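Apart from one protein chain that is not included, each protein chain of the complex appears where it belongs.
Chain nomenclature is as follows: A and B, assigned in order of appearance, with residue numbering initiated at 1 for each chain independently.
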């Protein structure tokens, strides 16, 4: 019985939140890794692209809500998501046409593009703050829980409850669908294969008649969709705040690099590795240990390895360890 | 117009802008902009050393600046003797334990054969070390933080003159840079960008959390000053008389006097740093740095230790950022860890370097001053612009109030546009490298 309670407590406080957060990071890291694979640079504006897509979705959500449209038990934001994605695609294509394209024509070195993306980051960050303001926005509606802790306790008769927030369920299901679609696209479709070919060898792709500008455009479109989905899921699960999205850049970069930049499988693995380490190391283990250990051994303190404020430090240390052992990341060679 | 003339004209333009601020707004704001502009120029020199002269991509400027800020507290605040008695030894022992664990780990890593045994031993040492450290550390911290939490609750500093904190800030930054450089530059390919990005966040997290060290989010206020206090000046009859002779009331006169004192001090430091940077780069060492940057393969083939050189210049650039950070906190008179944000202290410095001219120290100084001026003045200018745009709208309409509110965030947008425009039309910056 104690073992069951321990498992439930572990799931409730560590596994479920980490899986949800990991899915969000993975989707974010996929966007970074695709840009890195195709356009050859790390996009510092990615966090703000996520913020922009989420903001667009929130605005459409508010509009739907004002019209009285709802999605039943599911958040209205899911209905608004396709429109938000379109909004994000529009701004991303606009930046590519207006800003990045010029540097491609100049055959600019990737590091110049990194600097350019810093400029784009400022602009997007400013735009989001000008349009929706810097404050917290909670836009989740619909049912809050798939199952509450109390329902779970009554159902099972255990002392520990397992609460499953609907946003967590939605996050995981959406992430699975999106990732499956992405992999099907990259590995099975002609356009997806041409993207992998371009990422592998730009000159040869050209010789095969693959149009680089088209590959780049499709990449941006996919990245806009991924960024918006990741941002909306994160916002539903927690809340939307432009500054927080900007700060997500570090765990997202860390995920992409741990997995091996340019590798989609790696981005997903990296997302979960970072999420699980963050949550396990900053979780207070007292509750779980109380169930598992004999009374005499029970801990006095919270058994929290590190305060939650150090979660960035955790992503970073994991990153460092992986790089020291495997400098190219875990999944090198399986690039986009 | 020759290059030199153009450069002088650009610096003159910054001067005129600051003078205009004095005439149109107030001399206090003008001096404030000048002082922070000078500090920004120092930070820009630091980043320019790394990026401009060695191609090293440091996106953790914020961390080094914050370490400089921490130095002011550690050097200048009076020590809290009760806290030292309560937990000083414990903290020292814990730090020694922590450092010992890391040294032992590295030693074992180097000495043992690679394999699962090494991995197990390393993990065991790290875990044991971590718990030992926590066992000593936690009670000491609790004891320290119990001592007058509202007023001190930390160990305090050494009670030395704050000017001493400036070089110490540089030293702290050097230490951090050495650790980062050793790990990130030593790997098969560089990972400096992500390493600096991560370390900067960690440094800020430590400063926000470790109350025994920096009082965390409770902030350290009332740092000592290297210049006189306004209130003292206002009480000094000689000063009041002189101010009156210039047509100033004692309050304005004293604030201006204090700020002008800072300006002179900062100008001296900036000029010294600029001179040192110029000298270093004209020396054989500097020429080698640029040779490595322009053709690393050739430099390596000639037997130059590229990683070693990169480590040196990375540390030097970080030292400059650390010094600038200490100066900035001195100017503010307080350490507020929550104000350290990457957009302001990392990416804005990058805008300065790119706008001023990568690879040119004078460009970095110009970029620092000019971009800082814009950063401060975009808000009032934007407000004015928005007032103009919204003049036709009815008062109290949602759109109008939203637009007026939005001006507060115009500066980020403007910085992005300025950076992209310069990068596109003048990719070498306003004062290009020769």
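Convention: a contact is a pair of C-beta atoms (placed from the backbone, for glycine too) under 8 Å apart; a residue touches a chain by one contact, two chains touch by 3 or more.
Throughout what follows, contacts and distances are computed from a predicted model.
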Record lookup, UniProt, unshown chain, options "Glutamyl-tRNA reductase", "Peroxiredoxin family protein", "ABC transporter ATP-binding protein" or "Glycine cleavage system H protein" -> protein name "ABC transporter ATP-binding protein"
Considering the complete complex, of A:114, A:147 or A:221, the missing chain is touched by A:114
Touching the hidden chain, out of A:2, A:143 or A:200, is A:200
Where A:210, A:288 or A:330 are the choices, the one touching the absent chain is A:210
Given B:292, B:351, B:366 or B:410, the correct residue touching the omitted chain is B:292
On chain A, the omitted chain is touched by residues 36-37, 40-42, 103-114, 190, 193-194, 196-197, 200-213, 253, 257, 261-262, 328, 333-335
Note that chain B touches the absent chain at residues 51-52, 54-57, 189-195, 292-296, 358-359, 427-428, 433-434
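Assume only the chains that are shown with their structure count from here on.
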Whole-angstrom distance, CA centroid of chain A to CA centroid of chain B, is 30
Interface with chain A, chain B side, in the complex: residues 55, 57, 59, 130, 138, 183, 187-189, 191, 193-195, 197-199, 201-202, 205, 208-209, 341-343, 347, 350-351, 354, 405-406, 409-417, 419-420, 423-424, 427
The residues of chain A that touch chain B in their complex are 42, 44, 99, 102, 111-112, 114-116, 118-127, 129-131, 133-134, 243, 246-247, 249-250, 253-254, 257, 301, 305, 307, 309-310, 312-313, 315-316, 319-320, 323-324, 327
